[in-house]
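All protein chains but one are shown at their positions in the complex.
A and B label the chains in the order they appear, each numbered from 1.
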């Protein structure tokens, strides 16, 4: 797409790293790329983990009363005291992964691969790398590391800017 | 507003569905609509529940140390161990609803009605409908169901884009 100087573009800051919140940025990025937009994703704070070779994403119902799983035809929430029990986070993660697979929705690993194939630009935040002591060798290959100024420059050139 | 081809516009992605986080999108949408902007709201992930006929919104202090209720002239937070107890989520929800009503702030139901009267466009996310097994008959009438590509098209035409 590099020859299309006036292609439309989208720039995302990706700040969250749980299994559920990993979906919106990757779905928006791959959808927009498939529509011909140039897409840039800046991974920072808890979102930086989404650039690790081995993602180990989890989800919890704790603190999110709107998370209700479809179960036996109803939508069932989880009492916080139960959600806090050891192992229940892993259970919720397993249930959500199972539901996603059953519905034929791609995994985050697959969506990330699709984004890379569609030439979505992935950038890792320098400050977060330093602050949380991420190692360059734990991250997927070919991802540049840059600061917030790079993000702002990208955002200034983009038609759609979202903080996720 | 359909005759104003060059009216300003705002497009929101609404991804959260708790009682507190339901306020920002509806307040922004109704305010912008009252100022003459064309407003579009795309409800997805946990935000899709805000399009149900019977909303059953809850709030929790768990995981949000910045949530402090005004009480006896002070701002009081809640220890997480207490917030996790059975019934305390319902108590926090009741306290917040009571505070909102006492201050004369509209309920989410009222704000949604105002948005519809102001011709704010409400769209339900197809993938979330499928993934969480929402039934069309549980949703308010007249809301179209569409995919992420529809959102991206709307966002490209909007002056203000926000991910909420």
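Simple rule for what comes next: contacts are C-beta pairs under 8 Å (C-beta built on N, C-alpha and C of every residue); 3 or more make two chains touch, one makes a residue touch a chain.
The shown structure was predicted, so the numbers you read here are calculated from the model rather than taken from an experiment.
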* **Contact with the hidden chain (one of B:51, B:92, B:115 or B:164)** => B:164
* Asked: On chain A, what residues meet the omitted chain?
  -> 13, 15-19, 21, 44-47, 49, 57-60, 62-64, 83-86, 88-89, 93, 127, 130-133, 147-149, 151-153, 155-156, 161-163
* Spell out the interface residues on chain B facing the chain that's missing from view. => 8, 10, 20, 23-24, 27-28, 31-32, 34-35, 37, 62-70, 75, 79-81, 83-84, 99-100, 103, 105, 159-164
